[in-house]
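One protein chain omitted, others in place.
First chain written, first letter: the chains are A and B, and each begins at residue 1.
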Amino acid sequence: MGKGRIKVDFEYVSEGHPLQTYLRWNRLPHKWCPGCGIGIVLSCYLRALKELNIDLNKVVTVSGIGCTGRLASYVNTDGAHVLHGRAIPFAMGVKIAKPHLKVVVISGDGDLLGIGLNHLIHAARRNVELTVIEVNNMVYAMTGGQLAPTTPRGVYTTTTPKGNVERPINIIKILGSIKIPYLARWCVTHPRLLINSIKKALRKEGFSFIEVISPCVEVFGRHIGIRDPVEFYLKLKEKIVIKNTSPENAELDWNGKIICGEFLDLELGKGYVSMITSDRRLKP
Amino acid sequence: MYVMRARICIIKDFCKGCGLCVAFCSRGVLVLGEEVNKKGYRYVKVKDASKCILCRVCEYICPDFAIYIKVLGR
Partner (left out) sequence: MEAFITANIAIAEAAINVRLDVFAGYPITPVSDIMEYLALKLPQYGGRVIQVEDEIAAINLIIGASWAGAKAMTATSGPGFSLMAEGLGLAVMTETPIVIAYIMRAGPSTGIATMYGQADIMQTKWSSHGQYEIITLAPWSAQEAYDLTIKAFKLAEEYRVPVIVLGDAALAHIREKVRLRDEPTIIERKKPELDANEIKPFKADESLIPPMPCFGEGYRVFVESLCHDESGFYTTDPEVYEKLVKRLNDKIRVHSNKIFEAKTYSMQDAKQAILAYGSLARICYTIVRRLRAKGYKIGFIRPTTLWPISREKLLKLIGDVKSLIVVEGNYGQLVREIERLTDNTKVKFVYWLKPYLPTPQELYTHMMNLGINFEG
């Protein structure tokens, strides 16, 4: 290899983005706020699909209700925007009907850990072959900033104006006790690590779950007094510790440390759908 | 001895002026301009393209698909 130089110029364009064919391009720019982390999750998800060279005709993206729920409508695959908390049963139905499809659920913390927690636990318990990406912005942002199951203690929300007294849920610890093939937490401040993790999750046999900490600048930022996207991102970066530890030690403490990493990477054999569809259909 | 030619492509109507690419560019290549786009946001501008090392952090951190690097050739 000889010595090289880089010569860079710039241009204002209207298309040509490397992820263009993975997006429903005519629906951009998307509706998320400036600096919203969900845009980065979308970008990382599509980048993962691209780097794995997955056939887009064989992917189904399902999302629920909320800011993250809007994600599926920007992805250029078959997709669905379903009821609040019910993305996982819908996705299970798709997978059972067509087991060869890759079914991905991307939804918010309120959707998956609040109203939809029941379905999440059972799908994990059954080891259904889904990849679930939970985008955690710690507030119900779409509806204006109400309390979420993940809101840190003491934080103001519109329904807890004197500060939240509940303990927030740490889904990694709960799913850790169920033992699923792949369990991880990342943050949008580290997109490359998130992309690599999504790629791993997509290739895993069985139920894989990734929690992504995402800054909601407009709503959660307003509640905690940070209005600038860059300031929020830097604050998050301070709290994040990257450590591949066990799920019991995967702390999520807004007032302390947020542990990001891979917590479970197991081989649990055949997933639920694979086990119940193991006999071939007899042509009548 | 070779020259790698690349281009910073900016889709200005997607940019929401969040400033993430500007802040996380380790070389200070980008800046938020004064002009606004169709949606009323001050979009990103290239301050000094010669400083760019093609690390693509801007492309990866942008939530809006507004900036990307295109390699033109050698």
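Assorted remarks:
Operating definition for what follows: contacts are C-beta pairs under 8 Å (C-beta built on N, C-alpha and C of every residue); 3 or more make two chains touch, one makes a residue touch a chain.
Everything numeric here is computed off the predicted structure, so don't read it as measured data.
Although it is not drawn here, the omitted chain touches the following shown chains in the complete assembly: A. Of the listed positions A:P29, A:G66, A:P89 or A:G206, the one in contact with the omitted chain in the full complex is A:P89. Considering the full assembly, A:H119 is the residue among A:H17, A:H30, A:H119 or A:K199 that touches the omitted chain. Residue in contact with the omitted chain (choice from A:T77, A:T150, A:N196 or A:S214): A:T77. Here one chain is not drawn; of A:N57, A:S177 or A:N255, the residue touching it is A:N57.
Although one chain is not displayed, its contacts with chain A can still be listed: residues 24, 27, 56-58, 60, 62, 72-73, 76-83, 86, 89-98, 100-101, 118-119, 122, 276-277, 279-282, 284.
Definition applied: only the chains that are shown with their structure count from here on.
Note: centroid distance chain A to chain B, computed from Cα atoms, is 26 Å. Partner chain B is touched in their complex by these residues of chain A: 2-19, 23, 28-30, 32-40, 42-44, 47, 191-192, 217, 228-230, 233-234. Those residues of chain B lying in contact with chain A across their complex are 1-14, 16-20, 22-24, 39, 41, 46, 49-50, 52-54, 59-66, 68, 70.
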